[in-house]
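A single protein chain has been omitted from the complex, and every remaining protein chain is retained in its original position.
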């Protein structure tokens, strides 16, 4: 028997960071996940912990580095954390830091309200000579009432779905895009990419979730030279037309039953290719 | 043995309502809960279902009435539903309809994005001669970085908490207020009450969650003659100051650990009294 | 304006208790919720905390009392906690302690596996001269494939449900029963009541969830003189028969779609009467 891929780390490290200014405070809420790969076989096989940096120390490191750097864009803070673990732990060959930012919107100079269910994400993977930065969005829920069809699909003996020329389209956008370099304004590009995703979803004449997913990816790549690749994962949040005929009523695309399960799931990567 | 309080109904009836206009669509997403009380002892004791309107029929009724009325304010739609069950079922002595509206914000005339985690609620309880309407908010998450203290409390042998003259205050507002009459613009008052809650939270010099809770309730009652009573349920979403001293760093109210459990829970009713 | 009902406390206090023996360890996992009512108006209205025992101290008290008493039956530990808060805080008029026990089953003298999703509950409400003890169960999921019908119900213009002489019946039992005195073996009675609930669910010829709910309550009251009243809250976890006719197949009550929403909810109290 041999040991295969192995890693360890700390998940769900939560941080609220307040940056104090004369006239206002800034607020940041993060959840951080750290994962280290490297030479840990002796711990697994022999119970020898001499190469093991405790996950409790990883958590402490997040808080200690946050003191001076917690206000940074999450991509920058992730690069800093991953770099720290790599630099100070020669037994580590790769450090991955995933960060999720929970949105707050300002009400007053010192008061805030939660901004929405969506979350900004960043993932940094650092090895001795390289660092890959991926940014993204989780749970950006959108719905359109026009401009969506699904027709001309394969029909077999188990098909009961009717083609629809005009249906509701709802999804919860999960996007991940990878930067070609790290010399950029992460916050500005993130906000721009988010807007392109929303604009494309809203305006695309959709023949399917697949069709819209690709269009969203293509639009982001077209708008930002910094982005080399984007992956979209789009659940189809079905809104089923309710049959009102038994009650003598017509349902002209007005009354729908939204269901969480089952749901379609469409995933696609679009990249700048040759 | 005797039968005591009993009721039955349908929970988690979900509805997406699209109201079509020439230049735009309006979108509404609701979850409805229905509960009937009345003369159902024979069903319980003898298995005699002659007085039982199936919960499946309650669900159908929501969709059928939504066809023409699903665009109404949720208080109005709740009154309509509760009235329907009461009018058509003489065996029912009281009908309660709880409605939750999930917020969507418009991006385009026919496209929408989810508006936040907070939800608008209404609860209607109708009996043959009366109807009580309660409106409210769930999960309106707020945080302030200044203007909150907690000092001068009881100390006993199990007290380890230090008094704090300046702490973070975070809570997830749950509010329920009852209208004194139903001749009012429900949407407008709801938005107004929400704003008063936010303003008071942000500006109050807080000596405790209790202190702020009462101030929030008092402000809403003072601003709206239509509201006779308000109940606030405020979890204390503790943000614990992280001890950075072991790392040779000072933490000047900058780095916090937010925790979900355990949490304080403060509940108070404020009412117009005599 | 006047202050109405108000209370405060600590929720989600979690405890793992290990009781060490020569030949084995015993394990207990609890979640505790504490709620105090009393003379707290000055805190609400004036920000005067002199009557406020911090919720952090409540949490500490749970752990301190657990040291010597955490192995007690949860009803006893709840009585102890509620009594402590009442005795040491003259400003408190009523203390409520809700306890949830998460089941573990023994694998070895010192090793355990989680026992199930169901949870044992106790709720103690103590005032200076009285204490009420309520025991119960949450999320005891059961299903029967025979012996359940639903027929002869009210039909109106919105009814589409077909009567069923033989259907699946599934529910997630939530039960709460109140003891007439506290001089009893809480663990033994709890296990007995749980078994009566399961036996009755399994063997009852059900005409509806209402019918079975009442039978379950009646059986528990009949079996235990210590129990004066029981409340059952039974969601109808619908298992919908899948229509296989479009595929040329008959579905003889074999293939079902279980749905979480919407669901019926049946609630009834059965009590020993006069």
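Order of writing sets the labels: A, B and C. Residues in every chain begin at 1.
Here, a contact is a pair of C-beta atoms (placed from the backbone, for glycine too) under 8 Å apart; a residue touches a chain by one contact, two chains touch by 3 or more.
Only a predicted model underlies this, so the values are computations on that prediction, with no experimental measurement involved.
Sort through A:107, A:127 or A:268 and give me the one touching the missing partner chain.
A:268
One chain is left out of this view; which of A:48, A:68 or A:225 touches it in the full complex?
A:48
Give me the chain C residues in contact with the hidden chain, please.
Residues touching the hidden chain, for chain C, are 14-20, 25, 27, 29, 60, 63-64, 66-67, 70, 104, 107-108, 110-118, 140-147, 168, 198, 201-203, 239, 242, 244, 246-247, 249, 251-259.
Tell me where the left-out chain touches chain B, residue by residue.
157-158, 160, 246-247, 260-261
Counting contacts across the full complex, list the positions on chain A that touch the omitted chain.
Chain A touches the chain not shown through residues 1-14, 35, 40, 43-57, 59-61, 64, 88-89, 150-156, 158-161, 206-211, 213-214, 218, 221-222, 229, 231, 235-236, 260-273.
One rule holds for everything that comes next: only the chains that are shown with their structure count from here on.
Compute the distance, rounded to whole Å, between the mean C-alpha positions of chain A and chain C.
Inter-chain centre distance comes to 38 Å.
Can you give the whole-Å distance between the Cα centres of chain A and chain B?
30
So which stretches of chain A touch two or more other chains?
246-247 - these are the residues of chain A that touch more than one other chain.
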